[in-house]
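The complex is shown incomplete by one protein chain, all other protein chains being positioned as in the whole.
For clarity, chains are labelled A and B in written order, and residue numbers in each chain start from 1.
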Amino acid sequence: MDAPYAIEMVNITKRFPGIIANDNITLQLKRGEIHALLGENGAGKSTLMSVLFGLYQAEEGVIKKDGKEVKINDPNDANDLGIGMVHQHFKLVQCFTVLENIILGVETTKGGVLQMDEARKKVMDLSEKYGLQVDPDAKIEDITVGMQQRTEILKMLYRDNEILIFDEPTAVLTPQEIDELMQIMKNLRAEGKSILFITHKLNEIKAVADRVTVLRRGKYIGTVDVASTSKEEMSRMMVGRDVNMVVEKEPAKIGDTILKVENMTVASKVHANNAVKNVSFEVHEGEIVCIAGIDGNGQTELVYGLTGMEPLVDGKITLCGEDITKASIRQRSKLLSHIPEDRHKHGLVLDYPLEYNMVLQRYYQSEFTSKAGFLKRPAIRAYSERLEKEHDVRSGQGPVTIARAMSGGNQQKAIIAREIDKDHKLLVAVQPTRGLDVGAIEGVHRNLIKERDNGRAVLLISLELEEVMNVPDRILVMYEGEIVGELDPKKTTVEELGLYMAGAKRNVGVAAEGKEES
Amino acid sequence: MKQNKSLLKNPSFQAILTSLVCIILGLLIGFIVLLIINPAGAGEAITTILLNFLTRASGPAKMKALGNTLAKTAPLLMCALSICFCYKVGLFNIGAPGQYEAGACIGLYAALAWHCNWVVCLLLAAIAGAVVGAISGALKAYRNVNEVISGIMMNWIMLYLTNMVLTSKSVKDPTSPYTVKLSAGNPKALIPSAGLSSIFANNRTVTIAIPLAILFAILIWVILSKTKFGYELRATGFNKEAAKYAGMKEKQNIIITLAIGGALAGIGAAFLFLTGYQEWSTTQTSVPGMGFNGIAATFLGGLHPIGTIFASFFIQSITDGGALINKSVYPSQISDLISSIIIYLCGFVLFFKFALNNWIGKKDKGGPNVNDVPVTDDAAKTEGGDK
Partner (left out) sequence: MLLLLQYTIIFASVLCLVALGGCYSEHSGVINLGLEGIMVMGALGGAVTMFFLPAGTSKFVIVLATTLFAILVGMLYSCLLGVACINFKADQTLIGTAMNLLATAAATVFVRAMNSSINPDNVSSSIQYIQEKKAFLKYIGGFEFSWFMLMAVVLLVVAWFLLYKTKFGLRLMACGENPQAADSVGINVYKMRWAGVLISGFLGGLGGIVYITAGVSEWKFEMGVAGFGFLALAVMIFGQWKPTNIALAALLFGLFRALSNVYTGIPFLANMNIPSTVYNMLPYIISLIVLAFTSKNSRAPKAEGIPYDKGAR
């Protein structure tokens, strides 16, 4: 019991086919500390936690509890060791009360009959002790996200968990709720609980954490004391790789305004707040504008609002001088091409052959459908073959290959080919290089720049810092549903960008004023 | 090995293979039941069920029996097409029996009360079915009511409504619970045979309904695979989100799909009752099995309109074959038993195909990603596996 660490993960390596998700990572959580785990998307945080929870088995490395080596084969083992987690997406039964959710799985019973009074007393005691205000008899579906989160925390405490993991806990909270959560975490620490706090928000780390371990691209970067480390240093640890990717491009020849977004507000599907709050910006002919930001800061919803997949709560969108705020997806697609974020969910009908996917946005046009309503199969075939050739889309059987059987890179090439080839003035490309290898990424970037040079407006949504720094002519940083800064990629540094993305720095209003500069 | 794999990958081959497995297992279980009842004649009985009309003594008797089977295959095929069409768009049209009842109701009423000719009766039956289907569709699109539940409710509502409507004067035979025979009440409403009956030993129930049903199957196949409309509907069925992304009108498509499915089932009823094959019993208390057997034919036919032609004929043929076995030894419902076992096994077909495809294309799979921990890294993993 005298070991200083409540839990230790030593030299953990976890590989997936073609990728090392965790490469020799060590994470040591002291008893009674708040330990932050910092890293970009895809840095390996989630994999590491999955190993800790027994969802994955690491190939190398050991896990120690109080200095003793333990084996964790499934989440129940983790539970038995006193490890609890507040998942990013809560695991609560909507129509149950707070109390029922807390006791689920560890019910106190007498001959099978629930003893709710005992449970209620214990929950109320815990609630008071840690300042976790909940109404035990309210149903989950009726309470705020903040209270739902407190319910999740109480679930861990009710199980007498000593090691508490918070996975991106502030993503769904309002600023006030975040302050409350920070206080709760401090209370928990004061009572001797050990907390692992997964985040990419530097301000929050500064506010509560004692130490921070930084991961980058699956590798362990280091563990430092928060108090003696500046935000800039942490940001550098998180993102600070050599930006050696070079994208060749001429200076932009900026023309007329193509897209004008004014005060756009879009509701969230995940939580009660708006995901996009009062956002305004413009994109011009011949420029690539990149919306940078960490995943989940409203980029997805911004694109949904722009392309017509979700209605706006408020605001106005003008495309080529035409008000398209209320226009249907089909109407917008006349001037707007959209490379979607999730190519499996939106971009492709995976069970359709490649040729049918190639005409997904154009099948109804007279080029591909006869007046009688029949598909012009030869035209579709020829069109598909042309696009495949021009964009080097490779597939087993050419146009008749079922999209599902193609590799991710070629699926993406097919989508890009389709969207670029169709008539459009604005290209919205959402994480177009997600999951692609280096060669394919270069190809995508070349295409985006060619688009720009052909006088189209390009709106790129990216999470990849190298891409953000190299491809666009202008960067807008999104944080918690707002645009918090406009940057010139030639003048800014990765560190500065990181500060904006992590919400540590903001420059409200730049979107409006910065226009003249650009 | 490689060839083997590509043959296994072929969806048509998969469909035929799995259907055959279901048929063989179903027949095997049926045979075992026959053996248990009476081992002596079991072999002969299962042969009779399988061969159906071929077991008849003379040539003309064979043709006549075949005619009967075909006459009942036509409505079954229409019901199967109804379910198949909707299933392709991601909707389970368990309401086909109700749409079928609506078709029977209006078709027979128009024939006997209004003395319409068969074309009008057929059209009205189609419209009635379409309306019932569209109700389920509208409830699904605008009120989020599952089409299976609303379909089941509609089945029973339409059953009783049909009984009530067809009990009225001049429609119902006063001396029996059945509707008046069309040959007596209104011969104009009988679907013409166009000489087909002479081929089948003057079996009057053999009408142009049979070739029409096959034409409908081909039509459905053409619509689904060759037209813009079918392209949209199937895209919606495969991936609703992608259909939305491509600007298709999902809600409207749901209603249209179920309305078309309803029309097909309504025509199915017309194809049975307007041939004079049988009359509607106004005292029946259970939903006609035709619509449910359509589910069997749909799944057995590998969810392909052309496949359902053969599957419908097979199911109708073993049903009729069941009626030919020695009734003092074996119950004729043995065929129902076999066909219902086949439907049950079809439930595993989807799993079997899924497992097969999963096994073949495991690396391309982008699994459904619901509420859980490793979201970001999982994506990396999936993509990494692509290489």
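Rule of thumb we're sticking to: a residue touches a chain if its C-beta (ideal position, glycine included) is under 8 Å from a C-beta of that chain, and two chains touch if they have at least 3 such contacts.
Just so we're clear, the structure is a prediction, and the values are computed from it rather than from any experiment.
Engineer: Which one, B:Ala40, B:Ala61, B:Val119 or B:Met164, makes contact with the chain that was left out?
Structural biologist: The missing chain is touched by B:Met164.
Engineer: Tell me which of B:Ala128, B:Leu182, B:Leu196 or B:Ile295 is the one touching the absent chain.
Structural biologist: Among B:Ala128, B:Leu182, B:Leu196 or B:Ile295, only B:Ile295 touches the chain that is not shown.
Engineer: Looking beyond the chains shown, say which of B:Glu44, B:Asp173, B:Glu241 or B:Asp336 touches the absent one.
Structural biologist: B:Asp336
Engineer: For the full complex, which residue in B:Leu17, B:Leu139 or B:Ala209 touches the chain that was left out?
Structural biologist: From the options B:Leu17, B:Leu139 or B:Ala209, the contact with the absent chain belongs to B:Leu139.
Engineer: Touch as defined at the start, partner being the missing chain; which of A:Asn22, A:Asn79, A:Thr213 or A:Thr433 qualifies?
Structural biologist: Checking the options A:Asn22, A:Asn79, A:Thr213 or A:Thr433, the one contacting the hidden chain is A:Asn79.
Engineer: Hey, which of B:Leu27, B:Val131 or B:Ile149 is the one touching the hidden chain?
Structural biologist: B:Ile149
Engineer: Going by the touch rule given at the top, which residues of subunit A touch the chain that is not shown?
Structural biologist: Against the left-out chain, subunit A lists 55, 75-76, 79, 87, 91-96, 100-101, 103-107, 109, 112-114, 155.
Engineer: Using the document's contact rule, name the residues of subunit B that touch the chain not shown here.
Structural biologist: 33, 36-37, 92, 94, 139, 143-146, 148-150, 152-157, 160-161, 163-164, 167, 285-287, 289, 292-293, 295-296, 299, 327-331, 333-334, 336-337, 339-341, 343-344, 346-348, 350-351, 367-374, 378
The rule is short, and it goes like this: only the chains that are shown with their structure count from here on.
Engineer: How many angstrom between the C-alpha centroids of subunit B and subunit A?
Structural biologist: Their C-alpha centroids are separated by 45 Å.
Engineer: Note which residues of subunit B are touching subunit A in the complex, please.
Structural biologist: Going through subunit B, the ones touching subunit A are 226-229, 231-232, 234-235, 238-239, 241-247, 361, 363-366, 371-387.
Engineer: Report the residues of subunit A in contact with subunit B in the complex, numbered from low to high.
Structural biologist: 16-19, 21, 41-42, 44-47, 49-50, 53, 55-56, 85, 87-89, 91, 167, 295, 307, 309, 328-331, 333, 338, 340, 344-352, 356, 360-361, 363-364, 369, 373-375, 377, 404-409, 434-437
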